[in-house]
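Not every chain of the complex is shown here; the ones you see sit where they belong.
When the chains are written out, they are named A and B in that same order, and each has its own residue count from 1.
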Amino acid sequence: MIHELPVRVYYEDTDAGGVVYHANHLKFGERGRTEFLRATGFQNRNLHETLGVIFVVRHIEIDYLKTAHLDDMLVLETTISSLKNTSFTMHQALFRVDKNGAKEAQISDMKVALVCVDTKDYKPVRVPEEVKDVFQKYVE
Amino acid sequence: MIHELPVRVYYEDTDAGGVVYHANHLKFGERGRTEFLRATGFQNRNLHETLGVIFVVRHIEIDYLKTAHLDDMLVLETTISSLKNTSFTMHQALFRVDKNGAKEAQISDMKVALVCVDTKDYKPVRVPEEVKDVFQKYVE
């Protein structure tokens, strides 16, 4: 399975080069991961309050492939590229789409490694089984 | 008429006080004005390319009424509070809504004065009649 989030480009996202500012691709990434989690039923607050864990970003790799511009309609695809005991890696591909939602070009490609830590002392702990079960469906 | 834009709060919007960072209310405002324009058929690019004008923010007044938090669902209401020859003022009210979309509390209240300028020398010009006609429907 692939999680998809539509993203519209506003002035706030752009820079004086006329393109989406490079750091803002990571903001889009966080929106995508949050909505991915919400779609699986494990949004930030639930993870924290019910399961006593949070997912912390440990490492990001991003390739900038094409530029995105003001008013562009984008779609961010999120999948799981690897799933370990206490950590997992998400793969996020950002595309520009046309009026009909068809992909025109890939804008960037991100790998985001997250660690599952408990909310008391921020030490790595196992990803909860119920979370792992759902994530499994999104493994590439 | 009132234009409504749903806004979800992500980590990118918050600060270490645990609330939506005060400057980011203005980002939400710009999203709301852009989608308002798109809804009326006059999005940024069209205004620029077809009508040779852009709307420039000249003055903002904002009241911070309540705090908004991570994962909150908000709705931003945009109307026109005054419409003059070369300028107009938009009124934007940000609310927190519950799961059913019912308004729970007003978060902030913004008045944004914009000037219509031509794209050649950035001098104030009359708001195009076709834009004014549509705006008229959103006057409070």
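Operating definition for what follows: a contact is a pair of C-beta atoms (placed from the backbone, for glycine too) under 8 Å apart; a residue touches a chain by one contact, two chains touch by 3 or more.
Quantities reported herein were computed from a predicted structural model and do not represent experimental measurements.
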- Message: With 2 chains in place and all of them the same protein, how many does the whole complex in this file have?
- Response: 4
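One rule holds in what follows: only the chains that are shown with their structure count from here on.
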- Note on the structure: For the pair chain A and chain B, the C-alpha centroid-to-centroid distance in angstrom is 27
- Task: Sort out for me which residues of chain A touch chain B in the complex.
- Result: 8, 10-12, 27, 30-31, 34, 43-45, 70-71
